[in-house]
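Only a single protein chain was left out; the remaining protein chains are all shown in position.
To keep things simple, chains are lettered A, B and C as they appear, and every chain counts its residues starting from 1.
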Amino acid sequence: MSKYSVFRLISEGLRGQTGWGRAWRDPDPKPAYDVIIIGGGGHGLASAYYLARTQGITNVAVLERGQIGLGNVGRNTTIVRSNYLFPENNLFYEKSLQLWEGLEQDLNFNVMMSQRGVINLYHSDSQRDAYARRGNSMRLNGIDAELLDREQVRAMVPILDFDNARFPIQGGLLQRRGGTARHDAVAWGLARGADRLGVDIIQNCEVTGIRRDGDRVVGVETTRGYIAAPKVGIAVAGHTSQVAAMAGIRLPVESHLLQAFVSESVKPVLDHVVTFGAGHFYISQSDKGGLVFGGGLDGYNSFSQRGTLPEAEHVISEGVAMIPMLSRLRVLRQWAGVMDMTFDGTPLICKTPVRGLYVNGGWCYGGFKAVPGSGWCFAHTIAKDEPHAFNAAMTIERFRDGAMVDEKGAGPFPWLH
Amino acid sequence: MLRINCPFCGIRDEAEFKFGGDASVKRPPADAGAEAFYLYAYERDNPKGWYVEWWHHVAGCRQWLKVVRHTVTHDIAQVAKAGDAVSVPQS
Amino acid sequence: MSAPERLSPFGPEFTPGRHGASGGSPVTLAERKVDIVQVMAGRGGDAAAASAVGSVLPGPGKAEIAGSSMTVWIQPSGWLVIRPRAEEGALARTLASAAGDSVAVVDQGHGRSVLRLSGPKAGDALAKGSRVDLHARAFPPGSAATTSIDHMTVTIVKVDASTFDLVLPGNFSEAFVDWLRMAAAEFGYEIGRPA
Partner (left out) sequence: MSQRNRLASGGRIDRSRTLKFTFDGHAFEGHPGDTLASALIANGERLVGRSFKYHRPRGIVTSGPEEPCALVQLRAGARQEPNTRATVAELFDGLVATSQNRWPSLAVDIASINSLVGRFLPAGFYYKTFMWPASFWEKVYEPLIRRAAGLGKAAMEPDPDEYETVHAHCDVLVVGSGAAGLAAARAAGAAGARVILAEQDFEMGGGLLLEPQHEAWRRSMLEALSAIPDVRLLPRTSVFGFYEHDVLGAIERVSDHLPVPPDHQVRQRRWTIRARQTVLATGATERPIAFPNNDRPGVMLASAAMTYARRFGVAAGERAIVFANNDGGYESAFALQDAGVAVAAIIDVRNKAKGADAARDRGIVVRLGSEVTNVHGGRSVSGATIRSRNGGGERTIDGDLLCVAGGWNPAVYLASHTRARLRWDGGLSAFLPGTPVQAERSAGTAAGVFGIARCAADGAKAGLEAASAAGFRDSKAFDLPAPDGGDADPKVEAFWEVKAKGKSFVDLQNDVTADDIRLAHREGYTHIEHAKRYTTHSMATDQGRTSGLLGSAVLAEARGETVQKVGMPTYRPYVTPVSWGGFAGREAGHHLAPVRRTPLHHWHIRNHGIFLETGLWLRPLYYSATRETGWDPILREARAVRQNVGICDVSTLGKIDIQGRDAGTFLDRLYTNTFSTLAVGKARYGLMLREDGMVFDDGTTSRLSETRYLMTTTTAKAAEVLAHMEFLHQTVWPELDVRTCTVTDQWAQMSVAGPKARLALQGCVEGLDLGNEAFPFMGVGDARIAGCPVRLYRVSFSGEMAYEVATPAGYGERVWEAILEAGKPQGIVPYGLEALGLLRIEKGHVAGPELNGQTTAKDLGFEKMMKKKGDFIGRVSAERPALVSPDRPRLVGIRAVDPSFEKRLRGGAHLVEKPDSKKSLGWATSITRSVELERWLGLAMIRQGPERIGQRLYATYPLKNEVVEVEICSPHHVDPENLRVRA
């Protein structure tokens, strides 16, 4: 397993780049593991990585139905931030952001984490106050946040429409440490990192059943045979309901479509991540030059990974309204991911009614930025059989108890979160 | 773009409608207790396949319609009036 | 006692004149001065509603048009009764007393406005916003459809091959004309006098 460095790159360059081996192995499944993680996406890979890295559990398998990293971690708008309102969320996402900040050196894989700043625009005094409540909450919890006025926003993002807008921009809430990361690289880097610590990443291995002995889990049936494990973690956001149902569990989760778009690549015009406060639109420019952007959910349950026309109209209109100069650029591609939407917009990282079975899902919009934090907390929860303080609120029971963590106040309507 | 065949107005674009969630859950009677209301409000089958859901023809005849839609293909098998029974295709 | 003249919901800039591209046959648009009453029959109230309105109540997707009066289906057991403008509130009062308890009668004379759009290109201009198929085969005269145009809920009534009456939400009347001006500019358009 070769270490990545500029020196290695040069020496490989002199011999035609022929010396690189596989980034991660391609093992056959063993009959049994200490922990099985179902799902080779960002969260599953991160969970396995941190099980090995921080919990010392290396006899771990990640079972992926197809190829790793091609679900939501490979189809998002790459934004990383921790600008949440409630402490239950902002402390968790801050932990995640801190892990992001050291991830490249930790993994020896450049995931191109770029802390270019995330600006949420506000368009009215009441929206400013709501953002201030959030920003102040972040600051009280030790997270960076700045409230910008209109001129400060103009200085940072001059291409916004300050003159002819239907919903004029009054200012913005800035988190400088927020930014973007190269989404595919995160999956690959985590896979390589977990593999180096001994984790088996098994692709083309679909879980078809969860075997129980009474009230506890004993293993999983797969398309490559039965695999035993006393602990099984589900990390298949988008399809959490389907996998949980294999263990007879019904969840407060619905699956919805979230779309993303990329424009052709142009020389740098936008240095930050900017979100429109008068609608659903967010945008950043990738290192390759493409403008990567997205909007809200399509608003109805879906497992389709296919882009739709109404959302393209909706999102792109808001984009042009926010940044009129985009009008003459062209949009290249549109795609969609399947989001687990919970009934309060906050995820699940918790135990289930089945002993030894854990669930990590319900990521709503927050999945990508949560990847390292989610893996770290899930690994802790699995290893210790109890949640860490960071994910203590992210239970299934909170809905029965009335302890929702509803940042938007949208209520039990998943498609509105 | 979904096109929904409103039993009153005919086939119309998604833009005229608002989604209203799972139509297979039924509001419990007032005295059904907390658990029944929890299940009603929060737990879902979330099927990957045929799904019965509410759509409100809000920019049309303002009727709440029951739509049988496939959550992978988005095909619509049936659109019924609120009080009518629907049949869910097997597959 | 008759009420004073009311302000047009289309705003002060909706004044007669020719705009947009010149030549050809322009799209014409004009406010219709009408009374509008929403009639909603309760269970078993359709007959009472019909007898109060005094004409056949059209079924879904249809409008019953007689001269400058029309009755437009808008929802199950719900219609808009549109008549040339007369005494303020009189149409609603008359219908309410004629229809009785099983029918809800709501005056919408100020809550809705009616814009008449005509000319050979009227349908083409409308198609820039109307998601409903307005082609003669799909939408012959006497058809009515409530739909969304530029995020506003609009009821389109086809009066004849090249004439549409658009029933608009009162508070969006000006915004709708803002949109229609853009849609019709390439054909040229003429704002006519209210009638």
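Here is the rule we use: a contact is a pair of C-beta atoms (placed from the backbone, for glycine too) under 8 Å apart; a residue touches a chain by one contact, two chains touch by 3 or more.
Every value quoted in this text rests on a predicted model; they were computed, and no experiment measured them.
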Omitted chain - touching chains that are shown: A, B, C
Residue of A:Y131, A:Y358 or A:W415 in touch with the missing chain, whole complex considered: A:Y131
Touch residues of chain C, complete complex, unshown partner: 1, 3-4, 6-9, 11-12, 20-21, 38, 40, 42-43, 78, 88-89, 101, 104, 106-112, 127-131, 133, 135, 137-138, 150-152, 169-172, 174-176, 178-179, 182-183, 185-186, 188
Hidden partner interface residues of chain A, rising order: 4-6, 8-10, 12-14, 16-18, 20-24, 26, 67, 69-70, 74, 87, 102, 104-105, 108-116, 123-126, 128-137, 139-142, 145-147, 159, 161, 164-168, 182, 184-185, 188-189, 263-269, 278-279, 285, 287-289, 304, 306-309, 312-313, 316-321, 324-335, 398, 400-404, 406, 408-412
Sites on chain B contacted by the missing partner chain, in the whole complex: 1-3, 18, 20, 23, 27, 29-30, 32-34, 37-38, 40-41, 54, 56, 58, 62-64, 73-76, 82-83
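Note that in this section only the chains that are shown with their structure count from here on.
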Pairwise touch network: line, ring, star, complete, or other: line
Remotest chain, chain C as reference, centres from CA atoms: A
Between chain A and chain B, centroid-to-centroid distance (C-alpha), Å: 29
Distance from the mean Cα position of chain C to that of chain A, given in whole angstrom: 49
Chain C: positions in contact with at least two other chains: none
Numbers and ranges of chain B residues touching at least 2 other chains: 15
Complex interface listing, chain C residues touching chain B: 60-61, 74-76, 78, 131-132, 145-148, 153
Residue ranges of chain A in contact with chain B within the complex: 239, 241-242, 250-255, 299-304, 308-310, 343, 399-400, 412-413, 415
In the complex, chain B residues that touch chain A: 1-2, 14-15, 18-19, 21-22, 35, 38, 41-46, 48, 51, 53, 69, 71-74
